[in-house]
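Input: one structure, supplied below.
Partial complex: the chains shown occupy the same locations as in the complete assembly.
Per-chain numbering from 1; labels A, B and C assigned in written order.
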Amino acid sequence: SLPPAVQALIPQAEAEGELQVFGATLNPRQVRAFSQSFNDYYDMDIDLTMSGGLHSAKASEVALAHRAGVPTGIDVFWTGLIAAMAKTGALMEIDWINTYGADPSLAMGPWGLRTHDGHQSMVTVNTGRITAAEAPKTYFDLLDPKWRGRIVMPRSPYPWMAMSYALGEQETVDLLQTIIAKQEPKLLARYADIRARVLSGEFPVAIGTDIFSLQKRGAPVVHPDIDLLVLSSSGAFVLEDAAHPAAAKLWALWAVSPEGQATLEEARSYSLAETPGTALNTYAEGRRVVHVPFDWRLENHDRLSEKFLTILESGS
Amino acid sequence: MSRLNPLWLVYSGALIGLSFVLVSLAGNVVGSFTSDAQFNDFTTDAYVRLLTDPGLPATLMRTLGLGFGSIAVTLTFALPFAWLLARTDFRWKTGLFTLLAAKLAIPGFITAMAYVWLFNPSAGLVNAMLGQTNYTGEAAFDVYQIKWLCMLQGLVLVPGAAFMLIPALRNLDGSLEEAARTAGVPAWKTFRHIVLPLLAPGVMAVAVFYFVVAVEMFDFVAIIAPPGDVLVLTIYEALNAVDGLPDYGLAGSAGVLLFVLSAGAILFYVRFLRQAKKYAVLSGKRRDPGLVRLGKWHGAASAFVWLWVFLTVGLPVITLVWVALVPFIQPPSVGALDNVSLFGFLDGLSYLREPLINTGFVMAGTIIMAMTFAICLTWVVTRSRSKIAPWADALVFLAPAVPAIVTATAFQVMGIAVYQWLPLYGTLWLIMAAMGTRMLAYCTRTMNSAALQIHPELEEAAWVSGLSRWRTFRGVFLPLMAPAIFYAALMVGMLAARDLTLPLIMNSAGTPLVSVLIFDLQTNGETASAAAVALYMIVVLVALALTARKLTGMAEPGLERTP
Amino acid sequence: MISIRGLTAQYRMGKNTVTALDGIDLEIGHGQVFVLLGPSGCGKTTLLRCLAGLETPTAGHIEIDGEVLSDANSGTFVPPEERPLAMVFQSYAMWPHMSVFDNVAFPLKAGRRRPPVNEVPKRVNDVLDLLGIDHLADRSVTTLSGGQQQRVGLARALALQPRVLLMDEPLSNLDFRLQVELRSQLRALMHELKLTTVHVTHNQAEALEMGDRIAVMDAGHIVQIGGPETIYHRPVDEHVARFVGDMNMIPGSVVRWSDGTAQVKTEAGTFLGMTAEGVVLPDGAHCLLGIRPGDVVVPAPADADPNTCLVVTVTDRRFQGDRMVYGLKASGLKTGTITLDVSTHHSVRLGMGSEVRIQLPPDSTIAVKPAPDNRTHQT
């Protein structure tokens, strides 16, 4: 049932024999699950390696290596940030829609294929401390004085950048400024720490991280019933000098297939908002969902990040 | 001289080591003048941004406070510990050594985590038990303060500092202490006026080195996040852009600011070593010193040791075990006991094999590289009369002020640049070189202090006996440096096993390392497995350390002399 | 008063133990200069270290003025800084980070037995002056010559004016002239300050000149204790006899011993020899007839008792400053050979190979038991 162009990639990929995807940190068991599902999907036997790390640093390294003509060993860069690589032409331009029959909504610029949607602005509450009734219903509910000293959030501008696309820039600036000034939130540098703190109940409310995978383990945290969901996407980008381009393309196409989506959901609770039945999809139901366009992000990134960072720094 | 003098090996070793350090330093400096992370433009924007920030003076003051506070705590524990191990009849030497080594193997964030659980104002277990929780300060204990940060950083830096001091203490001629004591000078005054000043190169090295480390350390700042910026946060933010490009410009210029802070201390250190002669205490007229009898002070010494052990090893290990037993990270509670399971331990075990082997390989490679460069550098710095040697030494000293991410990037860039001739890019070798370079400063600190203590006459005696400089280096200098080499190697091995940033940025996917495995599990929310793997790692590393100590005969002298 | 009973000290080295002191009993009177004399490695330094509290004795009891400093049975052990003493180290033990002045001043400022602060500079300068190193006061000790360092070590201990002063070869690296000067100055100072002094030296002239009492040690034991003249002229055995100065030893056997005098039969005739107090020589026992090279009268006076005389041939001649030493060999012996060294005033000149008649005056001649040669103590 696969399009012929895709079918044609399979023997090439088998000849390539292996594939390296950089982007997500997975444990060995999850890597095995990815490999299994991917190979089964095409009935191949390709050696799949998945690895993760710091995306921004890796991206600029890939750009540098590309310029110098040095192979990085990476075939697919699975990420949301590509500016450095795009600028130096390290990314392969692929017409996913016309050549391989992908859904038009999945295109990310001339290069990538959208595989899942991120949600950095999400609010989380600890159910042990806060009942559903008490929980905020809009982002502006976070201004309620009862949350003073009870909010933990990242020192990162990114949640607010996405939000300013959805709420309007000035509104978002005001919102953040007020939170910082009035609510004395705890600002932490790393996302993992934010999750840990809301989990422990030390701070009953967290902004800027999702906890779908924690919920699966029975952790006492939920995303409360907030009217708006802002998403920015990540996708698979094949590198211009990929040693295994056919396998790379196949991997991207697999990731957006139902089988691929199920695997992503299982491992990391990653999914496209529109993939039915996933945690994100379930949560998105009946809510206003705003996708931040890829181009808008590339365009406004520098300006907004400085703007919000300044506000955040005034709070610490 | 036409025949090749093997000492050239030493000079070349030093030169390679130095050039690696330069890669890292240059990476930082070059980075500070770039705006797009591609190093193809030159701009001073970042400096303008950094220096015009009105918050900068306050940030600098806080950073300095953090540095000084941390080393004060570190030295408070490390000096007595080193002394207990090297010079006294303290009964639990092996125990103390083991726990110091164990501490090195415990991931830093766990300690911070444990303290946050116990002492956070809003829900901290201790505050809760006292019925004194409060969301807006005013609780009995509030861990979110610079002084706690200093205390915790200070506590965890103790093992490295102690290991740096032990070789220096072991070289000290015991009769110098004995002379003071028979002259009626009480033990602590002897320590203060004789031992401490004679250890000055060592103590200074520890202080300056750990000052740099303390202001560059991120784990505790990240988790405790006391109010107010410190430089390392600026650097982290600049480099960890979740979207867009790492801001090497800002990180680099903040790093250069760290250099400036450190350079003051380092300059002081360099000047101070001009009077090196004073510290040549390992003389050729030496008698095995007796161990200092602790006598009635033994109890107090033990209590002091146990205090540190409890605060720095006990709490984090208990925390790790707890985290390994529960499905998601949470403070201990009666309710959570229902969920306790051994899943994490089993799961962790199933992942361990390959990463463990790779990590072992990286440890060995890093140790060899760091030791080789460090020994060569130390020899050149302390034994050649060259005027530039002290400055070379100061450069090495600056290296730890370069953030790990920047070092990693600099090595990647270098790896890419020389790929045609030396295809190390993407291999473990490059990681080892980068790690070795980062740890070089620790090694040369430890070794320089020890080398300065060796009285020149010991080498002179070899020369006039017709031994070439090379044979003297091998037969006299190296063996006398053995304790310093051992402790430096131990430290490098431990840090190499634990280091995350370098492998994370430089690792090729085919060779998983334990530290990366722990990070992966952790980011995936599989905290139980992560904690279990960390615990396994602690056990393995401590066993290795103990074996090495035994095999090399480096065990601290025990009660040999007293019947 | 220092009293030491049954003091034993051992060093463990892996599986072996070295017994450095083996049941030492000693009483040292108040204000006495007590000299420890003995071959290298016999345990002198170890004994001082036990007194100072730097070594923990395996057994035995040490007290000073009735205060128990260490007792192996009861486990009493007073740490070094609380003992009322000062010590001069054989290895000097200079504090390299301090100037000469500070090396001496530091214990006076920081020690338990410190004088009033304003007295310190004077005390330091006085003692530096005494030792002739006042002009070096500001120098760093690392720039001093060996002898200069040794004097700083001595100054440091003297400045403390302790009740008990322990000195481990304090003059060994000084030149002769300075040594002689210091010997009498130190002795006078010690008596003036009423210091009890335990002084280790390998120089028997120093020992004899400075010591009120002398203990001769060997292999961890004390072999003889006595005043300088006793030790010199009435050594208990061959070891002591040889140790405190050159002595000619002529083997023989006791013909008759009574009341401190022995008739000893040798290859060259029968001579009289004195024995030390407490020494008994059974008739017929193998013994040695000893006489110091300086005590032999060369040539024998014409009116000398022929029973005390001997004819010898000159075989060797060595110049020794104010003395001339001749190697002599008894002439006309039927069996064996007897050789003697004699030391005469340098004006006495004997031709090599010439024959001369010499006298062994009975009151300078001693009879001692031969000692088994265990000069150094082995494990």
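The working rule: a residue touches a chain if its C-beta (ideal position, glycine included) is under 8 Å from a C-beta of that chain, and two chains touch if they have at least 3 such contacts.
From a predicted model like this one, the values you see are computed outputs, not experimental measurements.
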Q: Jot down the chain formula for the full complex, using the labels you see.
A: A x1, B x1, C x2
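Simple rule for what comes next: only the chains that are shown with their structure count from here on.
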Q: Would you mind checking which chain's mean C-alpha position lies nearest the centre of all protein C-alpha atoms?
A: B
Q: Determine the centre-to-centre distance between chain B and chain C, using the mean Cα coordinates as centres, and give it in whole Å.
A: 54
Q: Report, in whole Å, the distance between the mean C-alpha point of chain A and the mean C-alpha point of chain C.
A: 89
Q) Roughly how far is chain A from chain B, going centre to centre by Cα mean, in whole Å? A) 35
Q. Within the complex, which stretch of chain B touches chain A?
A. 36-39, 55, 113, 116-117, 120, 122-124, 135-136, 144, 218, 221-223, 225, 227-229, 233, 236-237, 239-246, 327-331, 339, 347, 350-351, 405, 408-409, 412-413, 416-417, 419, 425-426, 504-505, 507-510, 512, 517, 519-526, 529
Q.
Show me the residue ranges of chain A that touch chain B in the complex, using the header's touch definition.
A. 20, 22, 25-30, 49-61, 63-65, 67-68, 70-73, 80-81, 83-84, 87-88, 120, 148-150, 155-156, 158, 161, 184, 186-190, 192-193, 195-197, 199-203, 213-214, 217-219, 267-268, 297, 301-302, 305, 309, 313, 316
Q: Give every residue of chain B touching chain C within the complex, in rising order.
A: 173, 175-176, 178-187, 189-190, 193-194, 197-198, 200, 277-281, 283, 285-287, 290, 293, 295, 560-563
